[in-house]
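Every protein chain except one is present and positioned as in the full complex.
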Amino acid sequence: MIAVQLNGEARELGAALSLSQALEQWGYRCDKVAVAINTEFVPRSRYHEIVIKNGDALDVVAPVQGG
Amino acid sequence: MIAVQLNGEARELGAALSLSQALEQWGYRCDKVAVAINTEFVPRSRYHEIVIKNGDALDVVAPVQGG
Amino acid sequence: MIAVQLNGEARELGAALSLSQALEQWGYRCDKVAVAINTEFVPRSRYHEIVIKNGDALDVVAPVQGG
Amino acid sequence: MIAVQLNGEARELGAALSLSQALEQWGYRCDKVAVAINTEFVPRSRYHEIVIKNGDALDVVAPVQGG
Amino acid sequence: MTAGSDPLTLYGEVFESRLLLGTALYPSPQIMADAVTASGAEIITVSLRRQSPESGGGNTIWDFIRRLGKRLLPNTAGCHSAREAVTLAQMSREIFETDWLKLEVIGDEYNLQPDPIATLDAARELVRLGFKVLPYCTDDLVLCQRLRDAGCEVLMPWGAPIGTGRGLMNAYNLASIRSRLPEMPLIVDAGIGRPSHAVQAFELGYDAILLNTAVAQASDPVLMARAFRHAAQAGRTGYLAGAMAERQTAQASTPVLGTPFWHQEN
Amino acid sequence: MTAGSDPLTLYGEVFESRLLLGTALYPSPQIMADAVTASGAEIITVSLRRQSPESGGGNTIWDFIRRLGKRLLPNTAGCHSAREAVTLAQMSREIFETDWLKLEVIGDEYNLQPDPIATLDAARELVRLGFKVLPYCTDDLVLCQRLRDAGCEVLMPWGAPIGTGRGLMNAYNLASIRSRLPEMPLIVDAGIGRPSHAVQAFELGYDAILLNTAVAQASDPVLMARAFRHAAQAGRTGYLAGAMAERQTAQASTPVLGTPFWHQEN
Amino acid sequence: MTAGSDPLTLYGEVFESRLLLGTALYPSPQIMADAVTASGAEIITVSLRRQSPESGGGNTIWDFIRRLGKRLLPNTAGCHSAREAVTLAQMSREIFETDWLKLEVIGDEYNLQPDPIATLDAARELVRLGFKVLPYCTDDLVLCQRLRDAGCEVLMPWGAPIGTGRGLMNAYNLASIRSRLPEMPLIVDAGIGRPSHAVQAFELGYDAILLNTAVAQASDPVLMARAFRHAAQAGRTGYLAGAMAERQTAQASTPVLGTPFWHQEN
Partner (left out) sequence: MTAGSDPLTLYGEVFESRLLLGTALYPSPQIMADAVTASGAEIITVSLRRQSPESGGGNTIWDFIRRLGKRLLPNTAGCHSAREAVTLAQMSREIFETDWLKLEVIGDEYNLQPDPIATLDAARELVRLGFKVLPYCTDDLVLCQRLRDAGCEVLMPWGAPIGTGRGLMNAYNLASIRSRLPEMPLIVDAGIGRPSHAVQAFELGYDAILLNTAVAQASDPVLMARAFRHAAQAGRTGYLAGAMAERQTAQASTPVLGTPFWHQEN
């Protein structure tokens, strides 16, 4: 069992997944979001190789209006 | 019957009185007030000779705080 | 001899002239100026009847730029 | 020959002197000034042990008015 | 919205431009003419001055002004009494063939301010004589009310002394006049020095501006005329659009909900 | 002159409009889109926020923004440290496919002001990472010089705290920055509440303005967008035209020579 | 220098204090009395109001005022015409046994401003009747000149509308009056809300201030009275001391010659 923080909320993953797998499982479309793990940017090109670890804090963001 | 306005309120006098008589009847102390009839100043020295006429508008004022 | 003030300067007229004669003698074009005598406006329609008197002060003005 | 900068001006010392000797030679009264060598503060207590080296930049300052 | 759908009505006449321009102090008559055109002004001010016989009634700049074909607003600049102003007004009406008049009775040579008492006296007489009076007045609310009672349908309080370019010295007074005379066309006349001053006049709810020196004495008068044309549109449009309320403390524009990383802060 | 002949160059790109507009706080996405169009803005600001999985990556207003086809300027609003800002900047670059960035590191929740130290740290790192940084900063000249030395080619000092609409709190400081950094494109960002504030920014010699709340929270945002468009033109044109010098005492505009009646006064 | 060596002369009477204080709006008569004492005021304003017969001529606060033994300055507050003001002035002279008068003819209920025309009419009549008139007037230079010509030896232009505490709305106008009427005692009356406003009035060269609300409605009126006493001394003394000229650019106070370390910078 892998416990993570997704956008500040507690989530669990049944097994050790790659970032791309996790995003897919959560229902994100990779081309529409950007990701940081533990306040570190993760480029899309590395979604497959990055494996989510217990305790990771993920930020998944999408475009919004801004000032 | 003489009808007058005293400080904007209707009053009646039983008979034609001098201003000094009227002030006394109303209970004013002449040395503590100043008087105008129909927006005309009436000096104290003339209180005895002035006779109040029907329809006169009297202003009787006394000192207050001011800015 | 008639002594007048034209726009603040002393001028003399050989004889008693009408305003229209005087303006013409001075070389004004009546349709291009307006006239006041002794700070009193004189409408064009009366140029013929008005006779200039000794001591008259004439103002003859024309259009200029303004703010 | 030791060449130094004293308050931004070139000076020479005949021999290697201690700071206290140099100040005395220049005519300073140690209790009335403070000293920095190469922008480093030198406390009075060390004037005797500090030996001035060739190329040193000395600042010798005294009290003045200030805002 | 276009200027056309927001007309300015003065004495029953309708205008699209909300900028009235003076014709004096320009480097040349041609620059004056070009500036008037660039400003989009439909009303320009003129005056009368003594003419020496020798000049034969000719005045170059007046020819340029006339050819512009704008609605003329003659002034009584330089008059120091009601009597002088009334006489000069009648001369203006005859020669400019208009009953419109910018009434100007100067009360002091130092600040060239309007004489409130003489201006009021002159206004009463001129209205009686059938003039359409646009009085140049101070920002005194009571004077403005008296001028309205005298029959003036438009008022022109000053922003600052003529030619100073100091802008709106007393926005509070100007705002009081606006709120107390909500129906009356109000024009800020005199004192405007920069486009921002013009915009401020409109933001206070004023209907138009009258200026001269700020355009005529700019480094590039024609370009400045265009700037003020935009300023009048910016100011009037902004007034109609309803400005946000000023706030004492900051408030984020970008959404706060969903701000990244906040859990690292806890 | 037309806007076209007076282009604004930022990081080598040329723009005709000198108004940068935010996309937040509008009554509706459609009004936002119409306001952007009415403003003539070529650069609009956007941001990134956390996305819940359920939403599936959709955001209505973002679709409206994208369809506008404007040059996007992503901000780092809400970041409180250099590290957060740098990370969010990288996320922005990937998703918006631009290396332009409005750097914003908030130092205080009360006035939402930029943190001068953290902003400078972040700017150094972001320039190193190849970003084109437009930092939102205070009106501190020394900070501005440090940001320039750090490689920022454009600076965006505040006029007043975000969302207050208080205008230019410290015109003296803003003028100092302008005179000391004559070559650098300077944009007043934040605090502009009314068109007159925008004009003042240009009169100080600033090259452009960035605003959001003043348009989005006007009674009629689309109309206010048009007002600010005119304000930018009025301000910039007036600056180029060279405003008259302010005078202490009045000076007549209408010629004094030949004033009628003066002899009666003597 | 002490206040004693810099007396204020009004209508031939000499005063040490340059602060005139109103007696209205205090939490209690005792606080009023204590505040007057704390302020150092030598002149206090009073008024007349209708007296109902029943009250028998008694008015508590009047007893407190009388016992203070100060020079009384009766006002005509509430009058809306010259005729009313002249009548009330005569009533004041009889009952307060002084020919000093603060002339006040209100022209508008919204800003309680003086009616310039009616004030001037009343002043002329009151001077004819032998009154020493101190007119409450606007900051209109021409009106002030007319009031002087009418025989007023002291003028009291407003700073801002009564009771607003907005300070000096139009320092330019107030300064024009000062420079054009150099010999006349000038008092700023109305609008002063804080001690800094009072100091500004003196810095403009005004001879004294008259206030009421700012003291009476402070959280601690007696303490605020003392604050304004200091403010009058600060302002007057500072005016006599001749303030430095404001500079555009910075200038070091500490000597630059002999600055340490500079060679390291080269």
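Think of it as A, B, C, D, E, F and G in the order they're written, each chain with its own count starting at 1.
Here is the rule we go by: contacts are C-beta pairs under 8 Å (C-beta built on N, C-alpha and C of every residue); 3 or more make two chains touch, one makes a residue touch a chain.
All values derive from a computational prediction rather than experimental measurement.
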Where the missing chain makes contact, among the chains that are shown: B, D, F, G
Sole residue of G:L8, G:A82 or G:A214 that reaches the chain not shown, by the stated touch rule: G:A214
Touch list for subunit B against the chain that is not drawn: 5, 7-8, 36, 39, 57, 59, 61, 64-67
Interface with the undisplayed chain - residues on subunit F: 107-108, 110-111, 113-117, 120, 138, 140-143, 145-146, 160, 166, 169-170, 172-173, 176, 179-180
Residue ranges of subunit G at the interface with the undisplayed chain: 1, 22, 24-25, 45, 47-51, 75, 77-80, 84, 87-88, 91, 110-113, 161-166, 193-196, 198-200, 203, 212-214, 216-221, 223-224, 226-231, 233-235, 237-238, 240-261, 264-265
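Convention: only the chains that are shown with their structure count from here on.
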Most extensive contact between chains (C-beta pair count): E-F
Centre-most chain, if every chain is reduced to its averaged C-alpha atoms: E
Mean-CA-position distance for subunit E and subunit C (Å): 34
Length of the line joining the C-alpha centres of subunit A and subunit C, rounded to whole Å: 96
Sequence positions of subunit E contacting 2 or more other chains: 22, 24-25, 45, 47-51, 75, 77, 84, 87-88, 91, 110-111, 113, 162, 166, 212-213, 252-255, 258, 260-261, 264
Shared interface positions of subunit C, touching two or more other chains: 7-8, 36, 39, 59, 61, 64-67
Set of all touching chain pairs, with the criterion as stated earlier: A-E, A-F, B-G, C-E, C-F, D-G, E-F, E-G
